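Note that this complex is displayed minus one protein chain, with the remaining chains in position.
Going by the order they are written in, the chains are A and B; count residues from 1 in each one.
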Amino acid sequence: MIALTLPAQDGGSFTPPSVTSHLAPFFTIGGFEFTKQMALVLLSVVIIAWFFIAAARKGQLVPGRLQFAGEMAYGFVRNSVGKDVIGAKDFKKYVPLLFSLFFFILLNNLYGTIPWIQLPSFSHVTGAYFLALLVYVIWIGVGVKENGLRYFKLAVVPSGVPWYILPLVVPIEIISNFVVRPMTHSLRLFATMLAGHLIVLIAGSGIEFLIAQESWLLKGTSILVLAGATAMYMLEALIMVLQAYVFVLLTAIYIEGAVHADSH
Amino acid sequence: MTGNINGSLNLIGYGLSAIGGAIGVGLVFAAYINGVARQPEAQRVLQPLAFLGLALTEALAILGLVFAFVLK
């Protein structure tokens, strides 16, 4: 889809990596292709579980360094995402979900900043679809459980709107709450990760291509590309953390909206 | 030095559609920052609202991305 060709003096041309170029799978069993992403996802589960169990296991009143780090990470999700958004009364139930989501996404995103791994798992859309679908099912389930079937009426009919506007508003609410919401929830994560991954890759292969040129002028411009790529890399690192936060925060907001559908 | 650039026009469309989302997200966060600056204690109330606004606004840009990929 992105087929950008730059002619160069020596006749070769630059072909940047595109969204359709994938690494070959590590191995294939039947139709099952075990790719680098899958290895990284499984690795992230192991790392998160290992780290937090090690941090939480001792449970000392005066925490050690590891426990303190674990508690800070846990307390961040628990208090500033869960408690602040869902409310102190009923946030406890959802802490495990928010916590797992945040660190699962965070670690899988941060793979993109680690040299030689450099592949955020959610630059493939499937994982993002799965997580968003899970959250979608959960918040609808929570809404129905807390409010009964009346929840759907509460969710799509905003209060305080005159009746003659309702035919306009209700379809918009249905589309935005039940169709666009899960879609954007997943695609936001996927698109930012893909873009970040691609931009680093394009810059990397661009530098490689430019250095291989004979002209010293073109060789020199690779430094500009490198500077730009470094800046983008920093920005991407920030966005990776931010997207994990946004994903979990939106999860919490959706759940809160489902729990307190009465008051919205 | 002559050259040609070929590719999908969809991406130009996506770039245009992203402008709206970008402006919208900027407005949402500008309002959020204004609100918090005037009333720092309201931050806890405003934050979910700001991110909900972000999600709704960004939806448009994301829809643009989807169509850029889907439409041939």
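Assume contacts are C-beta pairs under 8 Å (C-beta built on N, C-alpha and C of every residue); 3 or more make two chains touch, one makes a residue touch a chain.
The criterion applied here is as follows: contacts and distances are computed from a predicted model.
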- Message: Since a chain is absent, check the UniProt entry for it and pick the matching name: "ATP synthase subunit b", "Cyclase/dehydrase", "Xanthine dehydrogenase YagT iron-sulfur-binding subunit" or "Carbohydrate ABC transporter permease".
- Response: "ATP synthase subunit b"
- Note on the structure: Missing-chain contact, candidates A:I48, A:I140 or A:A261, resolves to A:I48
- Which listed residue (A:G112, A:G127 or A:G257) would be found touching the missing chain in the intact complex? A:G127
- Contacts from chain B to the absent chain lie at residues 66, 69-70
- In the whole complex, what residues of chain A lie against the chain that is missing from view? 1, 3, 5, 12-13, 15, 18-21, 31-35, 37-38, 41-42, 44-45, 48-49, 52-53, 56-57, 59-61, 63, 67, 70-71, 74, 78, 92, 95-97, 99-100, 104, 121, 124-127, 129-131, 134, 187, 194
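Assume only the chains that are shown with their structure count from here on.
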- Note on the structure: When centres are defined as mean Cα positions, the distance from chain A to chain B in whole Å is 16
- Task: Flag every residue of chain A that touches chain B in the complex, lowest number first.
- Result: 1-7, 19, 84-85, 176, 180-181, 183-185, 187-188, 191, 246, 249-250, 252-253, 256
- Touching chain A in the complex, chain B uses residues 1-8, 10-11, 44, 47-48, 51-52, 54-56, 58-59, 62-63, 65-66, 69
